[in-house]
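Every protein chain except one is present and positioned as in the full complex.
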Amino acid sequence: MSIYSPAQDWFKAPSGGERAWIGLALLWCVVLTLAMPYWHFKGKQNSTGESYAVEPMKFMERVDRFVQTNKVGEEMGTAVVEPSPGGDAYLQAQMWRWSPILKLRKGQTYRLHISSLDLQHGFSLQPVNMNFQVLPGYDHVLTVTPTEAGEYHIICNEYCGIGHHTMTGKIIVDE
Amino acid sequence: MSPEKPVADVIRSEHAREEGDHHAPGTFVLVLVLLFTFAVYYFANWKALADVWQVR
Partner (left out) sequence: MTTGTIDIGLAPGDASRGAAAPQKPAGNHPAGALRTCDTTGLPVCLVAQQFIKLHAVVAVVFLLVGGIAAILLALTRWPAVHLLPAEWYYRILTLHGLNMLIFWILFFEVAILYFASTSLLNSRLASKGVAWAGFALMLVGALMVDVTILQGKADVLMTSYVPLRGDPLFYLGIILVAVGTLTGVFNFFATLWIAKRDRTYEGSMPLVTFGALAAGIIATVTLLHGAIVAIPTFLWSLDLMHQPDAAWYRLVWWGLGHQSQQVNVTAMVSVWYFLATITTGAKPLNQAVCRGAFVLYILFINLASAHHLLVDPGVNAGWKIWNTSYAMYLAVLASMIHGFTVPASVEVAMRKKGFTKGLFGWLAAAPWKNPGFSAFFLSLAIFGFIGGITGVTLGTEQINIIAHNTLRIPGHFHATVVGGTTLAFMGLTYYVVPLIFQREYRARAVARLQPYIFAAGIVLMSMGMSFAGSYGVPRRHWDIEFTGAQFSHGFDPGAHVMLGLLGLGGTLAFVGLLTFILLTVTAVFFGPSNKGRAMTAW
C-alpha cells in the first residue's frame, strides 16, 4: 500500500516486466544522452553560446562602424548593410527594433554579433524559426550560414515591454 | 447510490493480495506505445533541425 508503511523486507530487485521496462528506459536515456555530443561534432546546427562581455555603448559604436563601412542602401529609414562573406556582421537589439537590415549571401558563413542596448530580447528568425537569446552586456556570436535565398524577418520573442510585439527586423539572403 | 465499492472496501481488498505478482502485460504494451511515440517525435525534431540554417 502506498499509504501504509511497507513490510520490513521491501528492498527487492525489480523483476519481470518492471525490470524489462527499466532496462529499456535506461537504454533510451543513453540514446538521448549520446545524441547531443554526436550532433555537436557531426551536426550543422549548434548553439555554442560563444559570447564576450561588452558594454552596450561599446557595442553600439561597433555597430555604427560596421554600418558606415558596409552600408549598401536604406529601407524605411533603416540602413541595409552587406558584410563581406566570411566576415563579421552586427545586429543591434533595442526597444523596439532590430538594426541594421542585413544582406547576406547564400552558402557564405558570417560571424553574426548580436547584443542588446537595453533589455533582454529574443532573436527569432522567421520563417526558418531559429531562436537565440539576446542579453545586454553580452556579445552573442552566431557563426551562421544561410542555406536558402529569400527575405527573412526577425521578430522579438522575449518580452521587452509594451512595444515588444512591434519589434521586427529583416535579413535578405541573395543567391 | 453508486454501485462502486466504498473506499475502505477498495483498500481492504488490497490487504488480501499476495505479493510478488507483477503480471501487467497491458501496461507493458502502453509504455511501449509511449516509447514509440517518443522516438518518432524526438527524431522528427532532429530532422526539422537539420533543415534550418547552419549555425555554430
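Note that the chains take the letters A and B in the order they are written out, and that residue 1 is the start of every chain.
Note that in this section a contact is a pair of C-beta atoms (placed from the backbone, for glycine too) under 8 Å apart; a residue touches a chain by one contact, two chains touch by 3 or more.
Since this is a predicted model, take the numbers as computed values, not measurements.
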Open item on the list: Touching the absent chain: which residues on chain B qualify?
Closed with: 1-2, 4-19, 21-31, 34, 37-38, 41-42, 45-46, 48-49, 52, 55
Task: In chain A, positions touching the absent partner - done: 1-8, 10-15, 17-18, 21-22, 25-26, 28-29, 32-33, 35-37, 39-40, 43, 45-51, 76, 78, 97, 118-120, 122, 124, 126-141, 153, 155-162, 164-170
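Convention: only the chains that are shown with their structure count from here on.
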TODO: Within their complex, state which residues of chain A touch chain B.
DONE: 1, 3, 7, 15-18, 20-21, 24-25, 28, 32, 35, 39, 43-48, 109, 125, 128-130, 142-148
Open item on the list: Looking at the complex, which residues from chain B come into contact with chain A?
Closed with: 11, 14, 19, 22-25, 27-28, 31, 35, 38-39, 42, 46, 49-50, 52-56
